[in-house]
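Mind looking over this structure? Questions follow.
Omission of a single protein chain aside, the complex is shown with its protein chains in their original locations.
Our next item is chain A:
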């Protein structure tokens, strides 16, 4: 992964004229602290590749989903919001501690900026998804972040999902997230990302009139 500091800045007007489909922003907040090193980070990288592949199978979902990736340990914007067509999954490396609170605050800031850009350019938007993946407990103050998440969920500004990998402090996760946090079954990152892409593809699908709901996360989460 090259240094994102000098990555290309898209010209918004042209970007939205080129692809005027309504957007569904997806923010991935991924823990890359030292404890994730080894098999976990390898599976996670593989999962990201699968995520991109699965979305790529659906032209319309590709045009609608835009992905941002923020890793923490330390907090770093690996990829700003990019439409799925142009999203290149990076190879993440694990190191450092777990500043989860700062990562959430930073990620929500990115989301807010993106939302403003979408608003100014007058293309519709579906409710954004924020996906937090961690295997530890925050090493910084996370209460402010939890408050921001609660307010965001209340205002229906986004849907926040927390996923705990083995070793995660599920107690703090359930205080962070309004929704019940999910515990990843082993290292089934691949299955999790396939599920995520299928859920996102539903955004551009016909909906049957009766019983519309997300597929159950069974298959990758311990329920």
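Methods note: contacts are C-beta pairs under 8 Å (C-beta built on N, C-alpha and C of every residue); 3 or more make two chains touch, one makes a residue touch a chain; residues count from 1.
As a convention for this text, contacts and distances are computed from a predicted model.
Per its UniProt record, the hidden chain corresponds to "Protein kinase domain-containing protein" from the list "Iron chelate uptake ABC transporter family permease subunit", "Paraquat-inducible protein A", "Rieske (2Fe-2S) protein" or "Protein kinase domain-containing protein". Considering the whole complex, the residue from A:53, A:127 or A:179 that touches the absent chain is A:127. Screening A:17, A:39, A:88 or A:144 for touch with the missing chain picks out A:17. Per the touch definition above, the residue from A:93, A:113, A:143 or A:205 contacting the chain not shown is A:205.
Within the complete assembly, residues 13-14, 16-22, 59-60, 63, 85, 115, 118-127, 204-210 of chain A touch the chain that is not shown.
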